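Notes follow once the structure below has been shown.
Note that one protein chain of the assembly has been removed; the remaining protein chains are unaltered in position.
Naming follows writing order (A, B, C and D), and every chain is counted from residue 1.
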Amino acid sequence: MQKIVKSRSKKRGLPPGSLVHIGEKKRETAIISLIEYSENSFEKRQLMPDELPGLNYNSETTKWLNVEGLNEIDVLAKIGEVLDIHPLVMEDILNTDQRPKIEVYDNYMYISAKMLSFDNEDEDNEFIIEQVSFILGSNYIVSFSERDTEVFEPVMKRLEQGLSRARKLNTDYLVYCLLDIIVDDYFDILENLSETIETAEDEMVSHTTEKTLLTINKLKRQVLFLHKAVWPLRDVLSSLERGESSLIKESTDIYIRDLYDHVIQVMDTTETLRDILSGMMDVYLSSASNRMNEIMKVLTIISTVFIPLSFIVGVYGMNIQNMPELNWYWMYPVLWLVMILIALTMLLYFKKKKWW
Amino acid sequence: MQKIVKSRSKKRGLPPGSLVHIGEKKRETAIISLIEYSENSFEKRQLMPDELPGLNYNSETTKWLNVEGLNEIDVLAKIGEVLDIHPLVMEDILNTDQRPKIEVYDNYMYISAKMLSFDNEDEDNEFIIEQVSFILGSNYIVSFSERDTEVFEPVMKRLEQGLSRARKLNTDYLVYCLLDIIVDDYFDILENLSETIETAEDEMVSHTTEKTLLTINKLKRQVLFLHKAVWPLRDVLSSLERGESSLIKESTDIYIRDLYDHVIQVMDTTETLRDILSGMMDVYLSSASNRMNEIMKVLTIISTVFIPLSFIVGVYGMNIQNMPELNWYWMYPVLWLVMILIALTMLLYFKKKKWW
Amino acid sequence: MQKIVKSRSKKRGLPPGSLVHIGEKKRETAIISLIEYSENSFEKRQLMPDELPGLNYNSETTKWLNVEGLNEIDVLAKIGEVLDIHPLVMEDILNTDQRPKIEVYDNYMYISAKMLSFDNEDEDNEFIIEQVSFILGSNYIVSFSERDTEVFEPVMKRLEQGLSRARKLNTDYLVYCLLDIIVDDYFDILENLSETIETAEDEMVSHTTEKTLLTINKLKRQVLFLHKAVWPLRDVLSSLERGESSLIKESTDIYIRDLYDHVIQVMDTTETLRDILSGMMDVYLSSASNRMNEIMKVLTIISTVFIPLSFIVGVYGMNIQNMPELNWYWMYPVLWLVMILIALTMLLYFKKKKWW
Amino acid sequence: MQKIVKSRSKKRGLPPGSLVHIGEKKRETAIISLIEYSENSFEKRQLMPDELPGLNYNSETTKWLNVEGLNEIDVLAKIGEVLDIHPLVMEDILNTDQRPKIEVYDNYMYISAKMLSFDNEDEDNEFIIEQVSFILGSNYIVSFSERDTEVFEPVMKRLEQGLSRARKLNTDYLVYCLLDIIVDDYFDILENLSETIETAEDEMVSHTTEKTLLTINKLKRQVLFLHKAVWPLRDVLSSLERGESSLIKESTDIYIRDLYDHVIQVMDTTETLRDILSGMMDVYLSSASNRMNEIMKVLTIISTVFIPLSFIVGVYGMNIQNMPELNWYWMYPVLWLVMILIALTMLLYFKKKKWW
Partner (left out) sequence: MQKIVKSRSKKRGLPPGSLVHIGEKKRETAIISLIEYSENSFEKRQLMPDELPGLNYNSETTKWLNVEGLNEIDVLAKIGEVLDIHPLVMEDILNTDQRPKIEVYDNYMYISAKMLSFDNEDEDNEFIIEQVSFILGSNYIVSFSERDTEVFEPVMKRLEQGLSRARKLNTDYLVYCLLDIIVDDYFDILENLSETIETAEDEMVSHTTEKTLLTINKLKRQVLFLHKAVWPLRDVLSSLERGESSLIKESTDIYIRDLYDHVIQVMDTTETLRDILSGMMDVYLSSASNRMNEIMKVLTIISTVFIPLSFIVGVYGMNIQNMPELNWYWMYPVLWLVMILIALTMLLYFKKKKWW
């Protein structure tokens, strides 16, 4: 299950700006890919850390450095140095336990978001939350991810095929495309969650088990984590749109507004799921107790019918001398008749009162 | 039952502005009607997609293009092209799972809202949520609906009869009329919901079944969906009224403010229904458990009265030699008397203590 | 019981500004009274609808037209026409299901509020909500009420006696007086509700019945309706005070602020009542279940004490040949002793454990 | 117990500004004390109502008129007249059921607050809420209290001893001192409440009774009343600090900000108490039901062990002819052994399953 808080004990007492990776170790080494493109060219290749300082960051082409894996502190420190990035930003990139945020510096912008995906090997079917960070310069983007960036594949393909608007536009449009694809995945998560909810609901009507309760609680927590990952993204996008930096061209605003609308919709649906789950909890609790009550009622009715009868047969089991009925010839069948009548009367009375 | 989230998996990875219909397929082909009117003329006819580019969009008359059905992507793409509408807007028109919104462009406005109606064939008596979109230009309106626009009939009739103010006024007044009729239907929904609630309440006092719980839960969810459909419309209207675009004449402001008041009232009533439903839930849970407790109490009282009596008759069923009472002549009737007295005392005691 | 939503199905599809009465029909005909006064004169008489156009609305005197009953659409339409009131305002006056609101036009203001009163014939002791509307011009007021305006009697008397400030001041002070008397009645309602609550609380400590639950729920709903009626009045008054219209003289501001404070206090108390009611609900539920548990416990203790005893007497009722005790001379009294001892031990044990 | 709403029925229909005392009558007559001081002088004496007009309100000295008791309407009306106070303010002073508020007039300010204190004679240990009002002029203060103003004693003493800053400073500092001492008492109330809560918590762990529930509910209500009394004071102080009137010197601002911080802290703690009480409610409900369940479980286990044994002895009590075991010599002791084994097996099984 998702950890609620990631350990940052390694970090205690260190001066601000110290580079320490906070989070689960997801891969050993960092892979750096360089995608370099202009309207007419496209090149993609793997980069060795040594090549970083040698790159020409002022060329006409747009550069996208994609860094996969956050555990090689040295490599990351070098990137920060080469691009002259503030140590606090580098610290934030490594701290995977923080909220999505945006920070505007003179020459670049720092944006972080949460990437949600399903781990196919996880039998609990819970989604994984990973942090993605972007450094957005005027003609370069650096993206950092915890494990890999399969999720960015479609954008790379569109760039390669040269059909995309992205080839013609600036880095701000590219960062929009990358954020857009991350947000698209939120809808996947929502779809998956809502299907699980609908299945759980159908099950609940037919038969409730204790497992239902745990399922509802697990879903509740997932919705909680989703909310926590998406909510701050709203502020990030709204501050992107407000255009606090010249890095965001006005022509990109409309796209970011659209993305903002998507995030609002994710929030809305998350809210709805939360309300539905809390309604389900009520129904679960109530129907679990109803079922139990029904059972106890039937059991109690059975006992209640037999206890008076047991008393009657007890009476005729007494050894008192002078009990005239005992010797009456038809006593036995008449007694049976009386007892059956009593039992039926009781059952009918309970029935009439709608007790079962 | 209403889907909580509509599948948009077809859309994943596509570049922004790709036209993909998100939502249930509600009709195969798109029907385009053209209503063209001025103060003195009125014409209504069906339009073939091919005729679209040939229309004179700068004529004196006001044009209302009514598009029913969103599954013929080609036709919709053509409309977008002819009227020079931004691809993101076309994407929004096709995405029926989004919140009501307004977007102001240089020459036109995009407004989307949710249309609520009861499907008569649905035995669950749940309302259907459909998206309606409007493109509002200076002398034309395009309206898009998922299935059909029976709901707009009264407006068309008023236009045809020439008695309406709409004939004399601009497209902004027409869009107001169309939104007004959509909001009017919300009151229908509210009326229907509140009647169902009142019926459920009356039932609840007389007898609660497990069905009551499911009814309350279903009503809760419907109120939730209603809230979700209406809430963002508030922002849409308030931003319409604030007159961010020159397309809305000042003379229409008063009408839009009135419409805004209606939406606020719908919200208010939705809030009230929600509070009432949660109160009903409490009463339901409490009275269900009360009823159960009453039954268990009566059953237990019956057992409790007979158990001591059974003990007594057990005593006189013992085979111990030296039990003097056994041979006493009046033993049997006296014993009956004693037992009846014991039973009555217990019942009276329970009665006095108000246990039944 | 108060309807949650009033039917407006008659209105569907009609053009905006259509005059349709929404709400319960409370009287057949409309009665129009004219109160005309200046600092030195006072006249009150009933007015026929035909006299309406003939009145001199520009005279020095202040005119107060009091219209009781909203079902004679013709008469109301005539008033609207004579005073040149916007059709949407007339529509609002007739729609008794809307929230209190204020609308400022060039020559007049529209204010609507909710009048709460107890219907003495209602055995449920619920208050009735009626809409009162005011048209405030520079030297006239028109007030519209659903049934009658007994509530305004004290103001009329003060005007007649000539002692009141109102005689000397403008229409804005008069409208303040009328709103003030409406708000005063809210305190009556609050007083009545809080007394009912206190009675219910006292009852609850001594004995809870299922009726208590329904009472709490009914009170909750009444507080809800009260809240709904009063909350928007806050905005009405705050916008009156902000003096958005020249119709409100600065000298009246202090009175309106005072009225605003009263409304805030009503809101505050409503909030308190709501909290108290939800606390009562908790106590009710808990003490109902406590009482039930106490009963079940006592019943179960009785059974538990007798069941082992029944087993013992069962043992000596066996027909096994070789049971030496059976023939022992003191067996019977000793057995009784043993059984009494067992019963007492059990009871003492339960007592010591504080089980009863 | 504290009344939720004070009756104001005497006031209905009266013109605004009518002086009617709303609240409990706490003393018959009003006592007026005059404290007159400058940097070098101090005088304190009782004042007859007749002396009021004769006072020189423009002298160099600072005057503090302390009025105890609000039931002598005549005297209060005279004060209002002499100092030229707006009738609505006088009305507010008499209406002890209103929220703390501040009103700024040209020459004076009106401030009202709630004074909380414990009534030693009250066995319920509930605090009393009384209204204190201040009229703050440039060189005089009038304070009005419902019963007496023992609470102001320390301020008076400090003034008399001449050591206090107050002697040198203006009326605004004096009003701060008086408000400060009122807020100090809120901390007393909080301390007392939190001690009661802690005691109740300790009790709850060891044994819960129905009284616990009522205690929690009573505490909840007290916290509610405290919140209601303190919350609006926040606005009063923040508007005092914002310096909307020239009566508040800039040098006093820092003191008022400090007072404001105290009020915020009272609010904070009130919030905390509320959360703690609602947590206690949960624990109470849960542990009450746990305890009950434990008891029922033990009782049921006793019955469950004896019922099969009773069946067995019942079998050998049958009068069927051909029951071979009956005549077996060791039958009786073996049967006992078997029954003891059955009982032990059941108890062990229940024990192993952790049922007790």
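Here is the rule we go by: a contact is a pair of C-beta atoms (placed from the backbone, for glycine too) under 8 Å apart; a residue touches a chain by one contact, two chains touch by 3 or more.
Given the structure is predicted, the values throughout are model-derived calculations rather than measurements.
**Q** Which of these, A:62, A:98, A:133 or A:252, touches the one chain of the complex that we don't see?
**A** Among A:62, A:98, A:133 or A:252, only A:98 touches the chain that is not shown.
**Q** One chain isn't shown here. Among D:52, D:283 or D:343, which residue touches it?
**A** Checking the options D:52, D:283 or D:343, the one contacting the hidden chain is D:283.
**Q** Quick one: which of A:47, A:267 or A:335 touches the chain that's been left out?
**A** The single option touching the absent chain is A:335.
**Q** Touching the missing chain, which residues of chain A?
**A** Touching the chain left out of view, chain A contributes residues 3-5, 7-9, 11-16, 86, 88, 91-92, 97-99, 101, 103, 207, 210, 213-214, 217, 220-221, 224-225, 228, 281, 284-285, 288-289, 292, 295-296, 299-300, 302-303, 306-307, 309-310, 313-314, 316-319, 323, 325-327, 329-332, 335.
**Q** Taking the full complex into account, what residues of chain D touch the chain not shown?
**A** Interface with the chain not displayed, on the chain D side: 153-154, 158, 164-165, 176-177, 180-181, 184-185, 187-188, 190-191, 194, 197-198, 205, 254-255, 257-258, 261, 264-265, 268-269, 272-273, 275-276, 279, 282-283, 286-287, 289-290, 293, 296-297, 300-301, 303-304, 307-308, 310-311, 314-315, 317-324, 353-355.
Everything below uses one rule, namely that only the chains that are shown with their structure count from here on.
**Q** Could you tell me the least number of steps, going only between chains that touch, from chain A to chain C?
**A** Minimum number of steps from chain A to chain C: 2.
**Q** What's the rotation, in steps of 5°, that superposes chain A's Cα atoms on chain B?
**A** 70
**Q** Round to the nearest whole Å and give the separation of the Cα centres of chain A and chain D.
**A** 43
**Q** Could you state the distance in Å from the CA-based centre of chain C to that of chain D?
**A** The separation of the two C-alpha centroids amounts to 27 Å.
**Q** For chain D, jot down the residues that touch at least 2 other chains.
**A** Each of 317 in chain D touches at least two other chains.
**Q** Using the definition of touching given at the top, classify the network of chains in this structure as line, ring, star, complete or other.
**A** Contact map by chain: line.
**Q** Any two chains that touch count here, so list every such pair.
**A** Here the touching pairs of chains are A-B, B-C, C-D.
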